[in-house]
Each structure stands twice: as C-alpha cells, then as structure tokens.
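Each remark here refers to the structure printed beneath this line.
For this view, one protein chain was removed and the others were kept in their places.
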Amino acid sequence: MIRGRVLGEVWATRKAPRLAGKKMLLVAETCMLPQGEQPTGRVIVAMDLLDAGRGDEVVVAFGSGARNAEVPGSRDVLVDASVVQIIDGTSTGSTPLISS
Amino acid sequence: MIRGRVLGEVWATRKAPRLAGKKMLLVAETCMLPQGEQPTGRVIVAMDLLDAGRGDEVVVAFGSGARNAEVPGSRDVLVDASVVQIIDGTSTGSTPLISS
Amino acid sequence: MIRGRVLGEVWATRKAPRLAGKKMLLVAETCMLPQGEQPTGRVIVAMDLLDAGRGDEVVVAFGSGARNAEVPGSRDVLVDASVVQIIDGTSTGSTPLISS
Amino acid sequence: MIRGRVLGEVWATRKAPRLAGKKMLLVAETCMLPQGEQPTGRVIVAMDLLDAGRGDEVVVAFGSGARNAEVPGSRDVLVDASVVQIIDGTSTGSTPLISS
Partner (left out) sequence: MIRGRVLGEVWATRKAPRLAGKKMLLVAETCMLPQGEQPTGRVIVAMDLLDAGRGDEVVVAFGSGARNAEVPGSRDVLVDASVVQIIDGTSTGSTPLISS
C-alpha cells in the first residue's frame, strides 16, 4: 500500500458500466523526507468506500488487494486501487532514515 | 488507476492474434502540481472501449481491473491497461497538497 | 502496456528450464515529449512471439496479459512481459499534452 | 521484493473492516549506491507479522506474495505489501555495480 493525501473527487458520465455509482478520488502519493512530508508527484485514482474527504491522509491498496476491499474474493471487480485506511497518526518520531 | 490525456491511436498489423480489432490508445499520465496539471513523462498503451478521442482526459485501470473492463471475470484477456472513465471534471479546488 | 524500441536479444544457457527455446528481447521504453520520442531509461526483458527485430517499435504487455499472449488462460507461464504488437504508426499528430 | 527500513507504525480508526487488528508499518525503500545505503524516497505501507520495529532493515513482498504471507493460497486478503524478512546482514562486499 502507499500513503497519500486526498485531492478531491473525479466525475465522469462516460465510463465502464460497472463503475456506475462508485466514488473515485484523486490521491497524491506522499513520502517522508528529512524535511518532512512531501508529495512524490504521483497521483492515483482510487475507489473510496470509507467516505474520505479532501485533505484526508489515507492508505491506498492496489491490485487484488483493492478489489478485495470492494468484494472479498471477487474475481471480476474493475478497480485497481482503493482507499483502505484514513490515517489518524504515525509513530515515525525522529528515526533517521539510515542508521550509521 | 491513473489519470492521463489521450495522445492518439496506435496502429499495428503484426500483433498477438487476440488483439485483432481492439482500439489501442497512447495515454500520457498526468499529475496535479501546485502550478497545475503536468505530464509525468510516462506514456501508457491502453485498450479503449469508451470511444475516447485525442485530447480527452481519462482514467486508466491496470492489470486484472483492465481485463475485467473487457470481459468481467475472464482469465485469458491479453491487455493490461484499459480506459475506464472519460473525465468530466474534478473537485480538487485549491487544496494544498500538504497541510501544515 | 508500454511502447518501446527493440535493442536486441538476450542469450543465456543457465536459465529456468521452462524458458528453454523462448526468444527474449531487450526493449527500451519510450515516451512522447514535446521534443519528440525519447527513451525513459527503463529497459525491459520481454518474450517475443512476433519475430520483432532490432530497431522495431513495439508494444509490451505485462503480468497476466503477457502470460496470456503465450498460453491463453494458462496459470503456470513464467514470463511477465511479452511483445504483443509491432507498431506501424500512431495518430498523435500535434496534440499538446496539456490543453489550456 | 524490495529492501527498506522501518520508519514507524500507522494508526487508523476508520479502515476497511478486514484490516482490523493488523499492524501496519511505514517502510522507506533503500538502495545501495557506491556511497552506501540510501533511501529512494519511496515509502510503502506494509503489514507486519514479524514484530519488526523502528529502524529495522526489512524485506517487503508485494501482491499475491504479500497476501500469501498472511494466509497461504488465500484469494481474499486485502493487503498488497508485507514484511517477510528482518535482515541480519548482506554479502554485498565491495562488488562494483558495473564490471568493465
């Protein structure tokens, strides 16, 4: 999974029929650098079943993991990315990335 | 899924037989930076079932998600990327990528 | 799928037994920038069933899509990338990547 | 799989129900450059079944490999990344990356 921040919602009228009624979010992937949280520049379109909102920090799962978030064990789900957690906090503290 | 813009169509006469008759698009992945929408430089070849055209902003699904867009639940589809939405708009507003 | 250009063939005598007799190509991924076609620097090793040659522009499929190019519906194929099209041309014309 | 260093834990109360009780870690991917170990900037959220702690160097598996770490052969697991090894050491010695 990756961590990211919700930018907003995507709207479309022309779409694969089985995406009808699905809420789709734009999520900006983030990373933790010495100077703090930064966007990586990668933007993901993820299905949202958790009612995440603009600015929320979330965890996004991909592939079969994302499809299992919608229908466990299903083999015909169309999405490849889903919001699976809305982050409350992390314990990253002041760990340096590389120990010496 | 990722968001991108359609660059045009790909033509080929020599191809895997099961791709015959499939419309294949070149899609330039885009990201949302503070200065606005930008191409990431990554270009994807995606199957199109939605009749997307040059310049359209689209959502592309990958892997089994893309194959399920062609034949739900199928296990023998050859593509690994499909256009699944033609984007009408987004609600990204003026959210800063990183909250302080 | 991605688009790339064939660099040449890979030879190996020590390999997984089920790769015996498979033709493997080095393919340099390319992207379309305002200044034209450019290599991204990423090089893929892909199985070739289409008799592609050095310098050909090709489409490469990944994952189950690539395995289905070898044996449709198979679940025990070893490759994860296959050449699925040899490109004749594209209709990218002069579309700017980002509309204003 | 990739190699990385544990940054800390992720906490969430709103999440996909089947993630309840799973320990989720932030792992910073690392690479080995001539000047030594460096973070690549990519941060992964991975399930942990090995009781890894902040600062541990670990191996993370993705996709079905990660799901098989939780439940072998399962087809409905939600995660797409798991810690599968806590690294004791490596034998990289002084091998130059490119031989001449």
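Letters A, B, C and D name the chains as they come in the text, with residue numbers starting at 1 for each one.
Convention: a residue touches a chain if its C-beta (ideal position, glycine included) is under 8 Å from a C-beta of that chain, and two chains touch if they have at least 3 such contacts.
Computed from a prediction, not measured in an experiment: that's the story for all the values here.
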Chain C residues that touch the omitted chain in the full complex: 5-16, 18-19, 24, 26, 28, 30, 36-39, 41-46, 54-55, 63-64, 66-67, 75-81
Residues from chain D at the interface with the omitted partner, ascending: 1-3, 30-33, 40, 49-51, 59, 61-66, 68-69, 72-73, 75, 82, 84-93, 95, 97-99
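Note that only the chains that are shown with their structure count from here on.
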Separation of chain A from chain D, taking each centre as the mean of its C-alpha atoms, in whole Å: 18
Separation of chain C from chain D, taking each centre as the mean of its C-alpha atoms, in whole Å: 29
Two or more partner chains touched - positions in chain C: none
Category of the chain touch graph - line, ring, star, complete, other: line
